[in-house]
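Left out: one protein chain. Kept in place: all the others.
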Amino acid sequence: MDELGKEIRTAAEGMREELVACRRDLHHYPELGWCEMRTASLIARRLTDLGYEVLVGRDVCDETGRMGVPDEEILEREYRRAAAEGADPEFLEQVRGGFTGVIGILRCGEGPVVALRFDIDALPVPEAQGEDHLPAREGFASCNPGVMHACGHDAHITIGLGTAKLLMQMKNRLHGTVKLIFQPAEEGVRGAKSIVDKGHLDGVDYVLGGHMGGNPDTAEPAIGVGNGNTLATTKFDIYYHGKPAHAGFCPELGKNAMLAAATAVLNLYAIPRHGAAGTQVNVGTLHAGTGRNVVAAEAKLEVEVRGNSAAANRHMQEYAFRVARAAGEMHDCGCEIRLMGAADCTENSPELSARVLQVCRDRLGLSCVEMKGGASGSEDYSYFSERVRSQGGQSCYFSNLVRCAGPFHNSQFDLDEVGLVNGVITFVGMTCDLLK
Amino acid sequence: MDELGKEIRTAAEGMREELVACRRDLHHYPELGWCEMRTASLIARRLTDLGYEVLVGRDVCDETGRMGVPDEEILEREYRRAAAEGADPEFLEQVRGGFTGVIGILRCGEGPVVALRFDIDALPVPEAQGEDHLPAREGFASCNPGVMHACGHDAHITIGLGTAKLLMQMKNRLHGTVKLIFQPAEEGVRGAKSIVDKGHLDGVDYVLGGHMGGNPDTAEPAIGVGNGNTLATTKFDIYYHGKPAHAGFCPELGKNAMLAAATAVLNLYAIPRHGAAGTQVNVGTLHAGTGRNVVAAEAKLEVEVRGNSAAANRHMQEYAFRVARAAGEMHDCGCEIRLMGAADCTENSPELSARVLQVCRDRLGLSCVEMKGGASGSEDYSYFSERVRSQGGQSCYFSNLVRCAGPFHNSQFDLDEVGLVNGVITFVGMTCDLLK
Amino acid sequence: MDELGKEIRTAAEGMREELVACRRDLHHYPELGWCEMRTASLIARRLTDLGYEVLVGRDVCDETGRMGVPDEEILEREYRRAAAEGADPEFLEQVRGGFTGVIGILRCGEGPVVALRFDIDALPVPEAQGEDHLPAREGFASCNPGVMHACGHDAHITIGLGTAKLLMQMKNRLHGTVKLIFQPAEEGVRGAKSIVDKGHLDGVDYVLGGHMGGNPDTAEPAIGVGNGNTLATTKFDIYYHGKPAHAGFCPELGKNAMLAAATAVLNLYAIPRHGAAGTQVNVGTLHAGTGRNVVAAEAKLEVEVRGNSAAANRHMQEYAFRVARAAGEMHDCGCEIRLMGAADCTENSPELSARVLQVCRDRLGLSCVEMKGGASGSEDYSYFSERVRSQGGQSCYFSNLVRCAGPFHNSQFDLDEVGLVNGVITFVGMTCDLLK
Partner (left out) sequence: MDELGKEIRTAAEGMREELVACRRDLHHYPELGWCEMRTASLIARRLTDLGYEVLVGRDVCDETGRMGVPDEEILEREYRRAAAEGADPEFLEQVRGGFTGVIGILRCGEGPVVALRFDIDALPVPEAQGEDHLPAREGFASCNPGVMHACGHDAHITIGLGTAKLLMQMKNRLHGTVKLIFQPAEEGVRGAKSIVDKGHLDGVDYVLGGHMGGNPDTAEPAIGVGNGNTLATTKFDIYYHGKPAHAGFCPELGKNAMLAAATAVLNLYAIPRHGAAGTQVNVGTLHAGTGRNVVAAEAKLEVEVRGNSAAANRHMQEYAFRVARAAGEMHDCGCEIRLMGAADCTENSPELSARVLQVCRDRLGLSCVEMKGGASGSEDYSYFSERVRSQGGQSCYFSNLVRCAGPFHNSQFDLDEVGLVNGVITFVGMTCDLLK
């Protein structure tokens, strides 16, 4: 650990209680993707108060670049909820309607541009309420039924705000520009594209993203760096529009969306596997029909495909779209496909990965783990990474490993809050190293 | 038309305004099967006030003979709604919990027993609200969102109550017993069995049922009698209980209820047709899964099969159950089948059919139509018919034909209220003829 | 029975041994549709020898009107077989290549044109060889392995030739024209169209066809006449042409015809039933793939649809074609559909039906049965019927009922040869009656 490392550690550890309080407040008020209106308004408030140049709402998210945005009606209901739950009134209006991204910019003269990315949305998972679940026991479990920060994004936001505070204090020692990007709707890989489309990653030299990791057996907190590889994925909804008919009198007059949907389901799963690449497909939900004795006129399927290469994912997407369309055609129900999310698969820049490991270990005194392979699952951080690397910049996506209760995306999920301090140390330390 | 006919016609026509008012009130407050608590309580009130011996609730419906009863929670919500919509407080408690049958008995000494059946439930169809829809224009369209008397059961109840009034006035001329049976939950063929199971058709010599019929082109009101044949049917729900898993990381750990459901859908429709008999099958609704990236753990299908003979329907039911179970077994999701409704197919007694035609034409002065074949669709009147005929009694199910706006089961459905008068004439006239 | 009847009966009964010998020879040498080269050449020989004006081969069958013609290779093999089995050398050349229709014309001055139709092909059914099967016991069972006259067409041909002989003897008493049409490839409803397309039914006033009928319990030989109604049907083959690939290394490079075929099968059966009409669909055979570890590149399905009305059959055909094409599109295998047979559903002309019954009973002294409904199954006699009736002519298709061993299309099928005599009496008697 060097001097800088010591200074950062001391400062970050001194913020511990503040970080914990912030995280627990966010955990208590989880919000789904594009509905993070309380969250975003409070982030904007805080960054403004800290002295950042702040972008909010339509200035952050390109309207047409957003994917999987809920209906207007839901957005309005969520707006009212956010207001009732203590959103900042000034910024709430700006994020209304599903424009819940926030960017804080700190300009420190000449030098590279470093972007740090923090995702802010929660999951449609009901939170455990038993005494064995710490957030419930301590009274900060979700107050929004069916919604939970079960993926640690509450910690990500907290780390982002803690990082914002410390960097502002150390700004005299930085040479270049810092962009703190708070991204909505990571779940379902729906939000990153709108920020990249808006141009916020243009001209960025380094981009860093981190995700909480670990499990009940994780013995020691550590920063883990692998090759960053995540699965490319496409999320889409299929709609079949048929025609109802009385199922007893005249089924031949109907157009049976149920048959189209069932045919699509079987054939989507039946897309032949790749010989060389890993692929996945899932039909997660299917809702069809209105009554037992009526030919089902409408069906909706929520689908995703994945691939461990962009080509494999593209192959799956093309095959899946062909299946979807042919199944509709078969039963004369047409086929409407709506893109609901997308992420590519990317790799970390080896130089930056090595630098993160070296800085964390040698300068910041954190335990480090070299991880094999990539993060499992999909991440729309890939949009950030792809844009920066294609400009000649570097990207690293790392894991902030702590002991976690329960698996990710589970009602029992919780995390050791030491990760909040470690996260701040890592982001601040790396930013200082890159902008020294 | 003979003297009796003239007298009945005059009396019935004199009740016209009263009948229209009654029907429009019922139309305004439609209630789904087993939830007809306002309706049933008001029927019981009215029969009591007219002087009938009245059976209500658990005295009418055998508890285990009921099929497709909603959850307790829904029944309680509907109970509160019925109370708020003016249910009769005395009888409301008796019909609470989904025991919504009512029987009025009039004993007039020695003689045969005649049962008249009136079904009372509405459909899950939202009523049209435009000016071109008479009930909306006249202000008596449904006030219960998503529920509508779109099958004319409001008229059936009204005819039943009008018949009750007239028969009471003419009781001195009757020799025998009249049973007016107001049956819940005909839609989905769920209610008749519970009344027959309770024994109310035991000892009945004649049973009559009528259904509104006609279409926009029906020129002249008439009573139509065919062979009464309806399709035998079985209604059932299929539940698959699988196991969720992350669709990207470990789909192999899940048990995929979506695949079970899709396989069931395709194979249910694919049950080979009969060479000799007419059969039908429909999967009306399917709901499966909770999230795009989760292996669907649960699926529910609402299904019906039909046959134009009991054997054909039984063949379909057995094949369908086998398909359902094997599809669940295939994907290790088990298979729970819940019986939700059933009706057999029966035929009118030729003697009674001929007598209805003759009495209506010659004694009552009504236009009559001899119809080919049976009523299309299914009807749990079959339970009444079957029980009475198996005891050596006679049954006739006839059509009360008037001009109708829109098809049955449609948001635009309405009927010419002259049918109310004709219905009363027919039931009263036939009862007098049978108990003379 | 009148004088004419007596004369015809006596003559026909006098031919009994000749008829039996003829039928047994034909039974011994059964030939599949379009391969009836021995049969057709011998028919042409016989008609010529009797003095008829004879049309053979391409003069009878329109080339493009033929459906389901075997490959050239098979036709050549069958040509050599026919030659070896005693075909008439003169006519064999004319029927070579699958032009196996024969027409004999007898012109007797002014008067109506009467066409009599006899179908001549056998079935791909292996004949029973046990002692309990009379043809085997008597030594005239099929000598062509896997081929059998299991539908009685050997009797039809024999009756046609017997009729030819008698009519020639009685030609002085006829006023008009007789056309004896020997049609190939009735099995699979493949042959009639080519004869009608050639114009041979143009200008025909009356057309008669008969089919052997009966079962082991048929007590008394009789002529049966119903409404003649047969099911409309379309027979077609589906071919999917995909692309092979190693199933272990690179299945993603293949185009999977197996998946296209399986999807087609399930969805063809799953075409929703009609509410009003009877329909059928069958995928009788499916052959796909070349090896266990290769993605199947080719699949062939033999399919038929039926309907008890032309509209119902057309609905089925359109839906089935759409299913077939979409299933191919879904897996990128294209879809080739080849029409292999077709028949409409027609009804007998009531006047001619009544006349057949009356003539058979009153003039010819045959037992008669008025049958309910139509013949079950499909028959391309419908092409003859349709053409003649659309010109204002009359058609009747009747049953020649005798005791039969085993069901039709079965290895054990055999028929009481008294039907040969009765068939001749009926055709000759009716022709005399129509051309008197």
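The letters A, B and C name the chains in turn, as written, and every chain counts its residues from 1.
Quick note on the criterion: a residue touches a chain if its C-beta (ideal position, glycine included) is under 8 Å from a C-beta of that chain, and two chains touch if they have at least 3 such contacts.
Everything numeric in this text was worked out from a predicted model, so none of it was measured.
Undergrad: Return the single residue from B:135, B:248, B:341 or B:393 that touches the missing chain.
TA: Once the missing chain is taken into account, the touching residue is B:248.
Undergrad: Can you tell me which of B:196, B:323 or B:371 touches the chain that was removed from the display?
TA: With B:196, B:323 or B:371 as choices, the missing chain is touched by B:323.
Undergrad: Touching the hidden chain in the complete assembly: which of C:129, C:169 or C:285 does that?
TA: Residue touching the absent chain, from the options given: C:285.
Undergrad: So which of C:265, C:371 or C:388 would be touching the chain we can't see?
TA: Checking the options C:265, C:371 or C:388, the one contacting the hidden chain is C:265.
Undergrad: Among C:246, C:361 or C:403, single out the residue that touches the unshown chain.
TA: Touches the omitted chain: C:246.
Undergrad: Suppose we count only contacts with the excluded chain; which residues of chain C make the list?
TA: 124, 188, 231, 233, 235, 246-249, 251, 256, 258-259, 261-263, 265-266, 269, 280, 282-296, 299, 302-304, 306, 340, 376-378, 409
Undergrad: List the residues of chain A that touch the chain left out of this view.
TA: Within chain A, the residues that touch the unshown chain are 266-267, 269-273, 275, 278-282, 376.
Undergrad: Which residues does chain B use to touch the chain missing from this display?
TA: 246, 248-254, 256, 259, 263, 266-267, 270, 272-277, 295, 315, 322-323, 325-327, 329-332
Just so it is clear, only the chains that are shown with their structure count from here on.
Undergrad: Taking each chain's centre as the average of its Cα atoms, which chain lies closest to the overall Cα centroid?
TA: Located nearest the centre of all protein C-alpha atoms is chain B.
Undergrad: Using mean CA coordinates as chain centres, what's the chain A-chain C distance in Å?
TA: Between these chains, centre-to-centre, one finds 69 Å.
Undergrad: Counting only residues that touch at least 2 other chains, which ones in chain B make the list?
TA: Answer for chain B, listing residues that touch two or more other chains: 266, 269, 280, 376.
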